[in-house]
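Only a single protein chain was left out; the remaining protein chains are all shown in position.
And then chain A:
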């Protein structure tokens, strides 16, 4: 179990004012959704929270200690990041790619052993990728690669998940599967924060929401307090119609 805390955090987006400093705490069991239009800084926020970018001001603390003072290896044992963009360097198989999730746990002289392989296989199984294990990553479809990125973080087994649009490229069934997986992780005492573009997935699966506006303004809170149609309409500059299905609100663009 770990907690990740943003204290008076202002992310560094060149040419933008400071907006509102974030005081957010990601606690075990919570599923946070970050909503906002394109360019609002969702990815920058996740990267800043993961310690991959320096904030303009404020601090990120992991289990009470400043993130900037922790070694990357220590951070990687507790915090995993699903990237929105992926770069293939050299060809690698699906299994090899999932296995690199164990990197933070292995000493320099250690080779991946049976235990690492077992964790990777279990993660591939969970994401319906077992039949592709021997395939080269470059030959996969966009959705399969997205699932592989999630399987790699599942192999990494962090207490904190930061996921940048985890449902990108996924078909309807796998979108639901991935959201269920993340919710399951949270209910097992881990915590998730993800950027989303789909309001309905956010309404259905997130316990907390952070709304990020293009000018740096922000508001956050529990999902039910944040899912106010007027606030969402202002966020996206898009009028919305709301319906209730299965006990959750469904938002569609109004005509």
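The rule is simple: a contact is a pair of C-beta atoms (placed from the backbone, for glycine too) under 8 Å apart; a residue touches a chain by one contact, two chains touch by 3 or more; residues count from 1.
The definition used in the following text is that contacts and distances are computed from a predicted model.
Asks: The complex lacks one chain in this depiction; which UniProt name from "NADH-quinone oxidoreductase subunit H", "Iron ABC transporter", "Cytochrome c oxidase subunit 2" or "Pyruvate dehydrogenase E1 component subunit beta" does that chain carry?
Replies: Choosing among "NADH-quinone oxidoreductase subunit H", "Iron ABC transporter", "Cytochrome c oxidase subunit 2" or "Pyruvate dehydrogenase E1 component subunit beta", the correct UniProt name is "Iron ABC transporter".
Asks: For the chain not shown, which residue from A:40, A:75, A:132 or A:206 touches it across the whole complex?
Replies: The missing chain is touched by A:75.
Asks: Based on the whole complex, identify which of A:111, A:230 or A:243 touches the chain you can't see.
Replies: A:111
Asks: Where does chain A touch the missing chain, residue by residue?
Replies: Residues of chain A in contact with the hidden chain: 47, 50-52, 71-77, 80-81, 83, 86-92, 96-97, 100-101, 103-104, 106, 108-109, 111, 156.
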